[in-house]
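Missing here is one protein chain; the remaining ones are kept as they sit in the complex.
After this line comes chain A, so read on.
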């Protein structure tokens, strides 16, 4: 009883706390990286004042947002106005439950908590909170709940700009969920499981990332590149980032759905957006780029070497190495994300819709067919 209590209640609680803490920190420094990278691309310096080269800027930002007055428009629906940033934030955080951050589990030996003399039995701690066998479906289902937050935020603000912004976001997120789902179908077929842990393990078994799945044995004929492209475009649109940032197009709608938000409520919306970005990058890494698997350049010997940088730590070393590889992949994907923002102009509403329905969805369907055909050919 006591063991189960610890294994199924205390450990997940600690994991959740750790994930939320680390992810919020990641968001803070992702914002700094975005500002620095875009500044570099635009021949500027970016934040320089707070800390060495602006390294403490995110902390200053958070303090500023915490201290800011929370302004609620008079005609706003107060409760909905309050609750919509929370509706945005919860799904963004909940999705992290199924992400496998690294493959190897940590073995924690039995120990006693001092002062209270509480004996804790030996435990196995995984890097994921839950390994659901419907992990991918869970991710799709939960992440699409965020759109309610946007719509309610726009509606409750009682502002025309917010309303237009939230209507755009509703249409956009609903239409881009279809190609997003279609691009994942091929991965499901290849892996034969919807568990995110299972998908990475399937890639380990196959000996290559799904991105480099070459059904005919010919290098450079990698059908999953289309899948990655589809997923990435749809994910950029899902997270309302440039060039699909129409819901908050500042030159048209001032700030879109969060025009009337300030202080911590605004910070919540901001956090949710960046959490969704990190989430999209994590899913790309897990589905297409082999999750925690090391980069081996196809050389078999390297997987031993790159699989564990810290062999003297044993299993923990392998776990840390896996985490490093995943973090590297996520970082690169996020950098591309930010790069897009510095390069592209913004789509117009009708162009966005026609891109989604007339190009991405047919492409997604064809992609599923082609993958199925290749799998059939291979037997």
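In this text, a residue touches a chain if its C-beta (ideal position, glycine included) is under 8 Å from a C-beta of that chain, and two chains touch if they have at least 3 such contacts; residues count from 1.
Simple rule for what comes next: contacts and distances are computed from a predicted model.
Not shown: a single chain whose UniProt protein name, out of "Glutamyl-tRNA(Gln) amidotransferase subunit A", "ABC transporter permease", "NADH-quinone oxidoreductase subunit D" or "Nitrogenase molybdenum-iron protein beta chain", is "NADH-quinone oxidoreductase subunit D". Only one of A:129, A:164, A:186 or A:282 touches the absent chain when the whole complex is considered: A:164. If you put the missing chain back, the residues of chain A touching it would be 38, 41-44, 160-161, 164, 168, 242-243, 245-246, 249-254, 341-351.
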